[in-house]
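Structure provided below as structure tokens; questions to follow.
Every protein chain of the complex appears in place save one, which is left out.
To keep things simple, chains are lettered A and B as they appear, and every chain counts its residues starting from 1.
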Amino acid sequence: MMQNVDDRVLDIRNLHVRFQTNDGTVEAVRGVDAQVSAGECLGVVGESGSGKSQTFLAAMGLLASNATVTGRVQFQGQNLLDLSVRELNRIRGSRISMIFQDPLTALTPHLRIGAQMREVLQTHQHISDRDAQQRCLQWLENVRIPEAAHRLKQYPHELSGGMRQRVMIAMAMLCEPELLIADEPTTALDVTIQAEILDLMDELRRDHGTAVVLITHDMGVVARMCDRVQVMRHGEYVEQGSCEEVFYGAQHDYTKMLLDSVPRIYVAPEQIVTADKSEADEVAPLRQGAQPVSPASPASPASPASPASPASPASPASPANDQSVSTTGSSNPAETILRVRDLRVTFPVHSGWFARKRTLRAVDGIGFDLAAGETLGIVGESGSGKSTLARAILQLIEPTDGQVNWQGKELTVLGRRELQKFRQNAQIVFQDPLASLNPSMTVGDSMAEPLKIFEPGLDRQARTRRVASMMERVGLPYTLINRYPHELSGGQNQRVGIARAMMSRPQLLICDEAVSALDVSIQAQILALLKDLQQEFGLSLIFISHDLSVVWEVSSRILVMYLGSVVELASRDDLFARPQHPYTRQLVSAVPVPDPKVERARSRIKLQGELASPMDAGARLRFLPSRRAQLPTDHVPLLSERFPNHFVAEHDPLESLLQPQGAE
Amino acid sequence: MLNYAFRRLLSTIPVLWIAITACFFVLRLAPGGPFDGERPLPEAIKQNLAAHYNLDKSLFEQYIIYLGNLLQGDLGPSFINQDFSVAEQLLVGLPYTLIIGGVAFFLSIVLGITAGILGSVYRNRFPDYLIGMVVLSGLVLPNFLVAPVLQLFFGLKLEWLPVGGWGGGAVSHIVLPVVVLALPHVARISRLTRGAMIEVMHSNFIRTARSKGLGSASIVWRHALKPTLTPVVSYLGPAASYLLTGSLVVETIFGLPGIGRYFINAALNRDYGMVLGTVVFYMILIVVLNLIVDILYAWLDPRVRSR
Partner (left out) sequence: MIFRKAKLAILESVLDNGADLAPGRSLFQDAVARLKRNKAAVASLIMLVLLVVFAIAGPWFIPHNYEDPDWAAFRTPPSLDGGHWFGTDQNGRDLLARTLFGTRVSLLVALIATVVSVVIGVSYGAIAGYVGGRVDQAMMRFVDIMYALPYILFVILLMVIFGRNVFLLFAAIGALEWLTMARIVRGQTLSIKQREYIEAARASGLGTTAIIFRHIVPNLVGSVVIYATLTIPEIVVVESFLSYLGFGIQEPLTSLGTLIAEGADVLEVLPWLLWFPASFLVVLLLSLLFIGDGLRDAFDPRDR
């Protein structure tokens, strides 16, 4: 892709950013060049600390006062770094605008949406209040916010995360800027909402010819959105080129490693039982002998005839109003070590002293079996109750109702001492590596603690020896034994977390978003470690994540959760080969695949409505609108075994749930 | 908003009730009655007095009578100055205390916030250091030290201002008491404001505002000020009660006839009725001020209201 110099909107040359800190000068960006042309989308990829955000914050003059910026940032014939704040303010928000990662904190909490949008127009264009109001309304509609006029009068905290990010985009686009800089715009959002926001940005770029800089850590997002890619590491570009060049012909080892680390969902072609073969054939193979998942095209009216057709609402379901079906993947029931039946966890929600109490049903009638040595993946978006489920299984939260059966013993009725025995056998690894270690204890002491409890007979030296050998096992140099968590990297701390969980030689390890806070290269290492440990110790794993591709990477079976209940449960390959439930299909179709050709050929399933809150009683029937009138609002959709060992919650046909085409 | 204010108002009633009850019983259960002076009184007079002040009734009856009177605005009798009831004496002193306290309160807020904002805007530059010095002196110089020193310099040495007295409310008589009363609160409020402003200026939504091309005045006033003021506003409640305590010293040193002086005199003379009445009165005042502060808080932060 040749770049015409005249098209260039932004031209960064030899940019350096240095921060003055207490510990001396830190050079965050070391001589970076970047060019963006009109209508182009430039992807800037890198892991945390690579300086990718700093580069563009520096270009916008938005860095903290302890930063020194040198180099050139050419925008429309002027060097932005030479401008005074007053001159810069004429460009910021009007000709270059920016959107940020966290849409909750990025909007001023005490100002109404309308006021925050109007001030952009009033600052840059001298137009009347009425015209400004009109433009804001128009843009809220452009980003497809329902009830736009009402939203203008609301405060940010009254909007959902996806809505807020749409508002941010509308606000950034108000003056129709030549350049839009998006700094991790979808990282804080659920994957289905991410898909919508990305589509929206792509559309705006095409319609308005806006140049876009997309800063992200997610190779899948890059594959979907970008024309050109620049890969950044330690404040420098290690590789740049067109999207195809970088994805299919990466030169630099770091880029290759980055691409290799990303988990990719693929299903062997013979396994694909897609509703319409034609689409599967259209898609280019991702790897040799492998084929990406391609959900049935929503536009195809022929699909209901296939065996994958949604069950009629009257299909036989389990007799009780719960989702507990014997759902183990293994045929031998003796292997089952954990059996969960009709598990419920509810929390009372107080809203003030006088308001009436409401109940949040975080986990709502979940049942499944777990066999020894298997990995069950649990996937769900925020608010699906997956973390609560993990804690309820381990009895860290008392379940409101239902059974958790561990090797024939009912945990919910166990006394303290017996529970202790169970705890030795079941451990948990958490999301935030730093927060899951006591900051005032050395990592060695943290790891030794379970030994003190479960093997009180050991003396100090024996404990140290056990700790050291476990450190060795999880790939930590034993010299770190006396270090404190804040002295270690995120990946190292997560290894400590895993080592601590493994100290008591458990049979079950629950990983609650255990790799979600890590960079993808570290993530790949930790996943490999978990698989190794599973092999060596015959562990059963419950792997919980919002990230479908990570779950795919480690799981043998996958359970999809939505608002506290199961919507689909099947073996991994079966689930991806023939996803049945509309929600699963939407989820699968929303995950960006780190391969530009595949990614751009895919079509996405868009369902009506927003992701619902667990407080919203009617939300459970989102996939059963046809029976909303007959069923009680707290009805939990029943599971049925549509294929052998493939369970699906009742739902209406996918076609009736799709977003009307007119909304596009 | 009105609903919120009403709910707040309702929740202050039990607060007041508990505090008043506690004070009443602590005083009544204390060893020694009000008339156990150095000179023992004849038994007959004692009984007469006890009957007059309802001291012969059971404690619970006394409590009910006290609460009943309180609801009618009667704070009970004074045991020393028997010609006037507590409420009458307090009404005489109230205007002085309210004027001095009110002006000092207002001044603390205005000066404190202004100094805090200036300090954060000119952070680590000359104006910030200058304000920092004043703040520091406000923090470490107690009012009972500042007052006599100011009296000496402005009153006796320079003879610019009167050393004490009310002087019919002339500005020159009010200046020194108000300055002494306000100084520590100017310091605290400005420190709070500066810290909060610096923190707010680092928040994400300020970065958004800057990326929108807004000028710094608009960023400070429209976006940063309200969230900056939230910690300041929550300090105003305690500040009001510190001001009242401060007025005890200030009124004593400057010889002002406010309720602080009545209270000190009553306490030194062990006038139980007066002490109880004044404390109860102070509490009502403070609780009402706190109610106003709470409502102000809800106005500043829309998220509080929906809670």
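The rule is simple: a residue touches a chain if its C-beta (ideal position, glycine included) is under 8 Å from a C-beta of that chain, and two chains touch if they have at least 3 such contacts.
Only a predicted model underlies this, so the values are computations on that prediction, with no experimental measurement involved.
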TODO: Please provide the labels of all shown chains that the missing chain touches.
DONE: A, B
Open item on the list: Just to verify: which one of B:P148, B:G167 or B:G255 makes contact with the chain not shown?
Closed with: B:P148
Open item on the list: Touch as defined at the start, partner being the missing chain; which of A:D11, A:E158, A:E449 or A:E655 qualifies?
Closed with: A:E449
Open item on the list: For the chain left out of this view, which of B:L9, B:I64 or B:L139 touches it?
Closed with: B:L139
TODO: Can you work out which residue in A:Q424, A:S521 or A:S603 touches the chain that's missing from view?
DONE: A:Q424
- [ ] Considering the whole complex rather than only what is displayed, give the residues of chain A touching the chain that is not shown.
- [x] 22, 64, 391, 394, 396, 419-420, 423-424, 426-428, 430-432, 435-442, 446, 449-450, 453-454, 461, 464-465, 468-469, 472, 478-484, 486-487, 497, 500-501, 504
Task: chain B residues that touch the omitted chain in the full complex - done: 15, 18-19, 23, 26-27, 30-31, 136, 139-142, 144-145, 147-149, 151-152, 156, 195, 198-199, 202, 237-238, 241-242, 244-245, 248-249, 252-253, 263-264, 267-268, 270, 272, 275, 278-279, 282-283, 286-287, 290
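Operating definition for what follows: only the chains that are shown with their structure count from here on.
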TODO: Let me have the rounded angstrom distance from the C-alpha centre of chain A over to the C-alpha centre of chain B, please.
DONE: 52
Task: Touching residues on chain A, where the partner in the complex is chain B - done: 60-62, 64, 85-86, 88-94, 97-98, 100, 102, 105-111, 119-120, 123-124, 155, 157, 168, 171, 351-354
- [ ] Mind listing the chain B positions that touch chain A in their complex?
- [x] 7, 11, 202-205, 207-216, 218, 222-223, 226-227, 300-303, 307
